[in-house]
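Note that one protein chain of the assembly has been removed; the remaining protein chains are unaltered in position.
Then we have chain A:
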Amino acid sequence: MAAAAGGTAQGRGATSFQRKAADGSRLATVVGTRPSVRHGQLLLSSGLPSLDCVLGGGIAVGTLLLIEEDKYALYSNLLFKYFLAEGVVCGHDLFVASAKEHPDNILKELPAPLLDEQRNELGEEATAVKSEDFQDSMKIAWRYQNLPKIEASPTTSTKFGHYYDISKTMSPELFQSIKWHSFYLPEELSLQPTVKTCNMNSAYGRLLLSIQRVIYQEGFDGSDPQKKQKNILRIGIQNLGSLLWGDDICCSDTPEDIHSLTKFLYVLRGLLRKSLSACIITIPAHLIENKAIMERVTNLSDTVVGLESFIGSERETNPLYKDYHGLVHVRQIPRLNSLICDVSDTKDLAFRLKRKLFTIERLHLPPDLSDTVSRTSKQELAGSAKLLSSGCGAMAIGKKHLDF
């Protein structure tokens, strides 16, 4: 009976709808990627599972993720390193470009991957406390028991991407299995003093040539697809558009060279689209005065995420934000193979930096415990007004804060 029911179900399933299993397995042959359920593009992890979830499952291969840096570029650098570390763990090739810090030093400071059991230990402490509370405390507010439990940080059900411990650096053995290319602008300038670049800032021109060379020479453009195992190239460009890249968009409202960066991004996007690569760029958006430039840069990128840290702002001391270190603004999500994009169900996102982990969470305001304080201050105001008007508060005038 049961077997018959199963048989009919199977038969019915086979007639109309077929899973494209063969197609999926063909795509998934590249390590560290998975096909998107929505648009079929290959996705790779940004190295931060909560960010992947916010961006609709991950970063599609062939797209560009632009990070708007926070004021001191502390947290954007973390995202940058997460992206590269994920590449190391997945065995992808890396291309790291910087004008400030030598790429070798950046790679030395990549965070160490957290093993599953370590991460579970970190997570379990919190969840154990939560579940006990959950059992006991719902005697009065029993109605809330039926509401679905809301996860603080957005996560996906399937396991994709790794977690990293920022308090430790990655062991050098992990690097031995991967191939990486570096682009350090001062070195390049000294090696090749003159490079012909077509109507573009020379630093950007050099960088493009270098990326193009790697993509063509290492076969990421799919030129000899049958010979080699396919792999992904992860490109990371740090602090693009800053003074050190020879660009003046940061230091003037009307820069002389207004189109260099946009030209660079346009060409880079073309390179990415026809190769097995994904790119992360951090850009000091808070220094760019001219909003038109930032708008063009946003339009030329696929995914744009802005970080706003609380350091130095009044929100740092605001009790509403005391659990967080900054806000995450998802400015743009690409529309791939469809008219709509994978918009996350919540727009209010914040990040926090724990001792080992950096996470992106839904912004929850803390419970309003401050009503006693506000009530006393209201009473105090009313009381002092009354005393003054009645005239019998001569003793109390000037001694508002007595210790009763």
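The rule we apply is simple: a residue touches a chain if its C-beta (ideal position, glycine included) is under 8 Å from a C-beta of that chain, and two chains touch if they have at least 3 such contacts; residues count from 1.
Convention: contacts and distances are computed from a predicted model.
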What name does the UniProt record list for the absent chain among "Ribosome biogenesis regulatory protein", "Brix domain-containing protein", "Trm112p-like protein" or "Elongator complex protein 5"?
"Elongator complex protein 5"
Of the residues A:C251, A:L320, A:V343 or A:L365, which one touches the chain left out of the display?
A:C251
Of the residues A:R213, A:R273 or A:K354, which one touches the chain left out of the display?
A:K354
Could I get the residues of chain A that touch the absent chain, sorted low to high?
72-74, 99-100, 186, 189, 242-248, 250-253, 256, 284, 287, 289, 311-312, 316-317, 322-323, 325, 352-355, 366, 370, 373, 376-377, 380, 395, 399, 401-404
